Structures are given as structure tokens and as C-alpha cells.
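Encoded as C-alpha cells, here's the structure I'll be asking about.
Shown here is a partial selection of chains from the complex, left in place.
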Amino acid sequence: MIATLANPYRFMAVSRWLAPLCGLAAVVLIAWGLTLGLAVPPDYQQGETVKIMFVHVPAAWTAMFAYTGLGAASFSSLVFRHAVADAAARAAAPLGALFTLAALITGSLWGKPMWGAWWVWGDSRLVSVLVLFLLFVGYMTLRASIEDEAKGARAADILALVGLINLPVIKFSVDWWNTLHQGESIFRTGGPLIAPVYLNPLLLMGAGYSFAFLALWLTRTRAEIRLRRASVLAMRGVA
Amino acid sequence: MLALLMRREISIAWGRGGGPLLAVAFLIAAASLVPLSLGPAPGPLSAAAIGVTWVALVLATLLSLDRLFQHDLEDGCLDLLALGAPPLEAVCAVKCVASWLVNGAPLAVAAPAAAIALGAAPSSAIQIAVAALTGGIAFAFVGGAGAAIALVSRRGGVLMAVIVLPLLIPPVIFGGALMATGSAGASQALALLLAYALASVALAPFAMAAACRNALG
Amino acid sequence: MITALEVNDLAVARGGRRLFEKLAFRLDAGRMLAIAGPNGSGKTSLLRAIAGLLRPAAGTIVFEGAEDSGHARRTACHLLGHQEGLKGSRTAAEELAFQARWCGASPAAAELAASRLGLSRLMGLEVHRLSAGQKRRLALARLIAAKRPLWLLDEPLAPLDIAGRDLAAELMSEHLAGGGLILAATHDLLPLPADRLEL
């Protein structure tokens, strides 16, 4: 898989049809999930606000998924020096930032009614997600502020790998450290805790978000690669 | 061999005057908070002491970061260090420890004194010292990683802010909780702070070395 | 096994631009290679690549029969660059002691080297008080204090006076006689017989 995609030409060939396919899947799944999600009965303690969950939780999941992708791409570009991997890493960052921001915003929108506060500095999950967002931003700034492309790329890869530590922190923060935030209720040993009525739309939305991310990621990566080809040709033209 | 390097780093940093300057200034500034005299209750003042300590630690670390690798890169010293027998990872770790000894440790010693001067209970003073020492190590190593990564850009400073700060947020918060003396979560916060410090000490050197090699090339 | 350095179609890039390509030469024990070329032609970059500090864009560098990513070379060479990496705030003695021992020499060897370069009288001064030539001599002292087979010298004679240049030449020839290798980037003629490489 990686080996296949590492070759730019094969990557372009595959992604040409893979990207739109993911886009289509995303549209279908999200539409389905929304129709189910908007129909759910109000929660006995959360009331209507429970519906925020269907936008919030998937956003959070996808944000972490995006950083995982960034980390993987950075690793293979740093170690195996795959051109595609570097382009993919660069393409993943802004998308990840976007989804993280979505998780933050929907989360604090939810937090006002549930906890009576938009933001709680003491809460490990909230903070670790904020860190995730800042890591994406930092990565983009680093990529933007570099004069020497090769060097800058490697430095950014290192940063991305360093930031990987944050993922388990986000995931397990709720268990390690007493927080206001919801504990694990879905991906936990012993099966989900929440009723199927809520679970199904949530999972549908999760899948939809993920496919949406994949579609955008592939597209941006393609654009990035095209850009580099252009610049290479330009250099040849000069020489 | 690394001991040599350590001695050299310390003497240079000391000559630049992080340490002594810092600790003394910190004590004076903290003591100057007394005239604020927020009523007889010791609570506020010692709380202020806690906050002051923590912020001082963060700033001291951040402000000494650009000296960590930048100079050595510019004056060719990093070349020499890279050409020695010890691995660059060890070199970077030593540099971080040295900068911690000069910038972080004096503060960690001065902090409890200031806190007590401001009416904190001796028990809390110990807690403050522990937190400051542990946090200092974490800051030094995480900051070092950021500094090394930022070497490739001429706008190093701004970049460092963006890179280092997110990584510093967790320890700052653990420390804040830990320093809230008597708070229930203190012991837990200490555990987290220690874990974070250990993790950074274990992982940062590799990031630093990789970033330095990249900057040298 | 004899010490030798072999470079095969090497290319080095800086800031995305290739400085040179298909560079190839072989340097045997006891020989010296003088690298010449206009400013910005890549002499320093070449030396750094051979020192293992700069990853070549293409080609291989074989040292002592083994090709590696550069670790072996890093610990087997002395790189004397444009800057000496001396800290102005420390004394010449402190700096030489550190640099020499960092490269594997004994403290005694460092002092011996200092006296050989006529620095004994100055070892107590801080480095920033030394004159340009005195700094350079201090940097040269490191080379003879710690024995390393491969010398990579960037304009070794630059700020040295006549006596200093003779001394440097003497040290180089001794190193060669001992089976060492020398690559020297320079703009003027070296006082020793050397193969020439134009960049």
C-alpha cells in the first residue's frame, strides 16, 4: 500500500478516482447520519443539546485521525524520503487544524449548557485538544517560514513526530486525570455505554467525517504534487 | 568527556548570567509583592508567590532557549561538537541539563524562600521546590527541542513560540495544580508532572539531535 | 588496511541548487589534495560533506574501505573551518583543553601543542583578546593535540604570518609523513606538493 502510493505517478493515478469516491461516501454517510441524528429523542439529562454530540464527537475523532496521518506521512518522509509522503504531510496539516477547531468550538458550545462554562483550563482533555490545534498551527507556521525547502521539510517532520505524544494524552486524559469531560463511552472494553439510538448516528457521522477528511487530503496532496512538478520544471527551465 | 562539556556549558551560561541574575531578581521582585499587602490573610500572597514562581520559571526557560543552539551554530562550535566521539543526542541532553542547572535550579531554590517570605506554609514551600525542579527539567528539554527545530528558520524566535508553547502548556497546568498547595489533586498532579518530565528527558534528545544534524547540513 | 578517501560522482546541493555534480577523486595515505575555485563554488560545502556534516545530494564517499552515512568520518576527521568555534569569554587554555580532549586528546597533549604553536604565553588570555592569527594558531593546536587521520582545512593559512605559515606547512607535512590525509580549500598556493582539484 505505502510502497504503491510512494511512487508519485501511481499515486496520481490511484487518487484520481479514489478522491471523488471518498467524497461521495462522505456525503452519503453524513446525510444519513444527520437524518437519524436530528430525529433522536432528547436525552433525559442533556435535553436537546445532546444533538451537538453528532457534530462534536466525530470532529474530535477525525482531528486525531488527521494528526495520525500527519505523523505517519512525516515519518515516512523523514526515514524513507518519499516525495509523496512529504506532500501528504504538508497537505494534512490545515485539514487537521480545521477539524480540531471544529471539535473545540462545538465542544465549548456544548460546554456552556452542560458545565456552565465555555472553557475550563483545568480540564486535561480540553487542554490537550487545544495543544493538538496549536501543534497543527505550529507545523504550518514552520513550513511557511522556511527558506530552504529540504531543510524546512525535515524540521517540520521532526516537529510532527514530537507532537505524536499528544495523541495518547488526548485519548486517555479522561481516565488519567479527573475532568469534567465525558469519559470513554464508545471505544471501551466491554462495549459501548450509550443507547443504539444515539450510537448509530454517531458512528455514521464518524465514518462520514473520516471519508470527508480522506477526500480532502487526497485532493490537497494531488495539488501539492502538481505544484512541485511545476516548480521543478521551472528550475529546469532556468538551468 | 560529557562532564567536560557540562562544565563548559555551565561556565558559558553562567558568564552570560542567567542564573545569579535570575534568582536574585526573582527574590527581590517577589518580595516587592509584600507591599501589595492584600489584607492579613496569608492566602493571597502565598498564592501570588506560587504563580510568580511558575511564570518566572517559564519565562526564564523561554528566554534562554535562543542561546541553547543558535550561538553554537553560528560560531562553528556545533560542528566541533558533532565531530566528537559522544553521540549528538548526549550532547544535546547535556546542554539542556546545563541550561536547567543555570536557569531553572536557582529559581527552584529561590522560589520556596520567596513563598515563605510571602506567608506560605513551609510544607507548601517544599511542594513548590519540587514542582519547580521537576517543571524546570521538563521545560529545559521540551524547550530545547523547540529551539533545535527552529534553527532552520531565520525567524527563529517567533517560530519557537509557536512550536514550544503548545508543548509547555501541559506542564504549566500540572504545575499550577500541584502548586495549589493542599489541593486534593496535588499528588496526582505531581505524578503527571514527573511523567511528563521523564517523557521529555527520554524523547527530546533524539528530536534535538535530528534537528541539529538537519541544521548543520 | 590502508587509509584512503574515495569520492564517486558526488553532488552537493545548497538551498536547492546543486553546487557541483559528478565529482570524483581518490586520496591515499600521505597525500594532500588542494581544492581551488572561485568564491561560492562549494569548497566549504565539499569539506563539510566529507566531514559527514552535510548529506550529499548524490554520490558516495568511501573512507577506509567502508562507505557509511558519515559517522565513521565524523570521528576520524579534523575540520578547520572559517570559524574556529572558540568561545570568546573563555581563556585560550580552557578552550584548547576542551576542544582537544573533545577530539580525544589528553590534557598534556593539548599543552604540548600550545607550546609547539608558540601560544604558551597567551594561554591565560580570554579568546576574544587574541589576535586573528593567534586564534587561528589556537585552532591549529587542536589538530596536532588529537591524532585524527583526515584533516579538512578551509583556508588554513589565511590570517597567519610568515612564520605561522611555515609552521603550518611543517605540521601538515609531518601529518602526511605519518600517513595522514589532507584536503585543503585555498585560494593561494600551498607551500607543499599537492594534487589540485578545481571546482
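So that you can tell them apart, the chains are marked A, B and C in the order they are listed, and the count of residues begins at 1 in each.
Throughout what follows, a residue touches a chain if its C-beta (ideal position, glycine included) is under 8 Å from a C-beta of that chain, and two chains touch if they have at least 3 such contacts.
These numbers come from a predicted model, not from an experiment.
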item	value
Assembly formula [one copy per chain kind displayed, counts for the whole file]	A x1, B x2, C x2
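Just so it is clear, only the chains that are shown with their structure count from here on.
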item	value
Euclidean distance of C-alpha centroids - chain B vs chain C, Å	37
Centroid distance [mean C-alpha coordinates] between chain C and chain A, Å	49
Chain B, residues touching no fewer than two other chains	217
Sites on chain C at which at least two other chains make contact	none
Chain B contact footprint on chain C (complex, rising order)	48, 51, 53-55, 74-75, 77-79, 81-87, 89-90, 94, 98-99, 101-104
Residue ranges of chain B in contact with chain C within the complex	1, 4-5, 8, 11-12, 15-16, 72, 74-85, 216-217
Contacting residues of chain A [partner chain B, same complex]	78, 121-122, 124, 127-128, 130-131, 134-135, 137-138, 141-142, 145-148, 151-152, 154-155, 158-159, 161-163, 165, 169, 176-178
